[in-house]
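Yeah, one chain of the complex is gone here, protein chain that is, but the others are all in their spots.
Then we have subunit A:
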Amino acid sequence: MSNTKKADPAAAAELFILRDQVHEPMHDRFLWATMQRRDAQAAAIPEWEELRELASKIKEHTLTHLDHYLEEFEANATKRGAHIHWAIDAAEHNTIVHSILESHGVKELIKSKSMLQEECQMTPFLQNRGIKVIESDLGERIQQLDGQPPSHIVFPSIHKTRRDVAQLFARKIGTDPNNDDPHFLTEVMRNNARPRFLAAGAGMTGGNFAIAETGTFMVCTNEGNADIGASVPPLHIASIGIEKLVPRVEDMGVFLRLLARSAEGEPLTQYSSHFTGPRKGGELHIVLVDNGRSRRLGMPDFWHSLKCIRCGACMNTCPVYRRSGGLAYGATYSGPIGVILDPTFDEFKYSELPFHSTLCGSCTDVCPVKIDISDQIFKWRRVMAKKGYLPLVKRLAFAAAGRAFGHPEEFRLMEEAGGPALGYAPDFLLYNHSLNPWGRDRQLPQPAKKTFREWYLANRSEHGND
């Protein structure tokens, strides 16, 4: 058990909801609209469900032959002139990146969006060693200026209104705090970022897919920022999780059709760039990162989470995420995929996350690579209960309820003691009479005068001894 404080998503989500009448409704509406675009895009492809199945199978195959494909990727990428590095964990990843930058005398770095670099906490590591790190993705840059991690893996600052952004830019860049026109704000950021691209000694990207047969990796963005970052500075470093492998170029015909449609309800990202070896006169380093992935691959109930292509559809469809905001999860990954990924990094710290779900199952049905997300959330709850991480009130109450539910006569006593006349339905749900959060926003159900059982005994007396 780690000494870190538990993330408390329920309490943080409550703050998001109570903050005002603007943020949570906007967040919910925007992501719901994204889902509707996704549904329309998916519906326009007759073979959508086959594509999901195919994508799932390709990922399963790759993950169960990962050693083979990683070595094939390494050999082909090396042949094309890329330098391959292997990082067992976040610390090694960061050290490798730092040593490459140091050996090239790089003092300023421009990077595009990468959840893996976020997972490794790379930016603070480099900044503590005197290297300036600038995010070039608009949403990520907004979050960086605000000192916050991304709240969504595709839309990093989606929990902010444009008014929030106007005020942030006013504080950090000196613009008019009252001008919240999106075109203006985007232009401000563009002009602010441009000189940084020219000044940077290196560009960093992540990688959406790594293709074994060619040693190519793909980066999908809408702003083209990754492409400038990879093309202008002489040095390009890409961080890629080992689960990003696919065997063949033609597999991209499956994944690219699913990715942007699932992520944002668009047919394709604006830029789907292939990087095969360094560009002429440039240098390309690829850091292949494990950071717990091999261990996860060995977990029978949870290894399917490695199929994830980071589209964020599970977040958009999740009714709990839409009302919570991503920062409420207190972790690198939020939403349903975060609930099943984060505990693999720290079971105790993220032990409440699997309970921040209604188990509605929408995430499983929307997932383009058919990860059984909802079932994994359910299974993580079992893990947390077995480890003794369930909150004490719940543990004691369930132990008592468990006894009563196993013994009809005790159950009858409980029924009579609580009694429908007391209208104790809400307490009945928690099995704890000292707390009653039900009543904060809900009226109590009207009690029944007579239970069904009593009615049955009175009206079906011939069945009385069933």
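Just so it is clear, a contact is a pair of C-beta atoms (placed from the backbone, for glycine too) under 8 Å apart; a residue touches a chain by one contact, two chains touch by 3 or more; residues count from 1.
The criterion applied here is as follows: contacts and distances are computed from a predicted model.
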Hidden subunit of the complex - UniProt protein name among "L-lactate dehydrogenase complex protein LldE", "Cell shape-determining protein MreC", "ABC transporter permease" or "sulfate adenylyltransferase": "L-lactate dehydrogenase complex protein LldE"
Touch list for subunit A against the chain that is not drawn: 10, 13-14, 17-18, 24, 28, 32, 39, 42-43, 45, 48-49, 317, 319-320, 323-324, 354-362, 364-366, 374, 378, 380-386, 390, 394-395, 398-399, 401-408, 411, 415, 420, 425-426, 428-431, 435-438, 440-445, 447-448, 450-457, 459-460, 463, 466
